[in-house]
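Here the complex is missing a single protein chain, while all its other protein chains stay put.
Then we have chain A:
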Amino acid sequence: MSTERRVVVTGLGATTPLGGTITETWDAILAGRSGARTLTADWVEKYELPVTFAASIHTSPEEVLTKVECRRMDPSAQYAMVASREAWADAGSPEVDPERFMVAIGTGIGGVHTLLAQWDNLREKGVRRVFPLAVPMLMPNTSSGNVSLALGARAGAHTAVSACASGAESMALAVDQIRLGRADIVVAGGTEAAIHPLPFAGFTQMQALSTRNDDPQHASRPYDTGRDGFVMGEGAAVIVLESEEHARARGARIYAELAAAGMSSDAHHITAPEPEGAGASRAMREAVERAGLTPADIVHINAHATSTPVGDVAESNAIRRAFGDATDGMCVSGTKSMTGHLLGAAGALEGLFTILSVHHRIAPATINIEDMDPAIHLDVVRGEHRKLPQGDIAALNNSFGFGGHNVALTVKSI
């Protein structure tokens, strides 16, 4: 592995339930704030939805993008655009060879707002009222396509679609593409805008969402015995990845190294995690081994930890299975307790938190744990943030998705 090109992180951007930028979002994480709020949309009452809250976007893209950009992009692409522009500016808006510049932005659901709004137009007003841009707005690659267009990236525009692992898988794909020599610099991440009555109703019918309607801020509570499902979120998170030589040559600020990814699929059940965590643990081990590390080098895990009764325990088992006693040296954060679950953007946002944790040497506290579940055998950070050690450190980000997708990313200090 030592002959592989090192891939480093040089720019960060996000728009989330906690803030319109990554800085605002990270500050809210360190302040232990929840992004969950009661939904004000009329459809909640109209369809008598059993869940009345979500972690909806903090800053509307309409405050950031032009009116025309908003008209021509699905909300999922609007979020991706906001986060990508921030990340690109954070990387210094470098002059790069367009044919060595790539985009990889994943999504779980794609342009669902557009799809269903245009279906309504067709049924209620007829074919001439269907927006001519309906198809390019609803397709899942609408975000990677629009971002490549806006930034002028011509080495390829890719879209990983693996439900809630999409954002992490896009980052994994970006690392591979740089190592294969197909690009020098990649804008990579995930986006999701699915707080729409249909996907929302689908999740409620699956009984996947928390129903703590009277107390949204305390609804996302990974590892607590009172957890009763995830809180739906939305937003986008994007990073700029470069080969180390490319970053050094232009004197870029480097946050951390995205050292490796591990990926696997469960082939067990379309939604339920494999209870022993065999697939998830393989992904985690692969991520550590491909980074040229051992489990003892990993000091922190940003866990998938969605706050579902089954999922959190399955992940805990999978971590133990992967790393054995070395697990005791890894402090674990469940940041969905604050952000909610951003679905196809979750892995990207948590990948970004993992990068910031390594960069700032701080593991954020998981909020809302009042009664720790005894079935969780992990050193969960709660109450106060945990300082991470000085010297060379590494951390892991876990992301899993419906379909049995498992992705783990290894971040190393630089």
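Please note the rule applied: contacts are C-beta pairs under 8 Å (C-beta built on N, C-alpha and C of every residue); 3 or more make two chains touch, one makes a residue touch a chain; residues count from 1.
Just so we're on the same page, contacts and distances are computed from a predicted model.
The subunit not displayed here is recorded in UniProt as "Acyl carrier protein", chosen from "Membrane protein", "Acyl carrier protein", "ABC transporter permease subunit" or "Glycerol-3-phosphate dehydrogenase [NAD(P)+]".
When the omitted chain is restored, the residue from A:133, A:198, A:254 or A:414 that touches it is A:133.
Although one chain is not shown, part of chain A still touches it, namely residues 66-68, 71, 128-129, 131-133.
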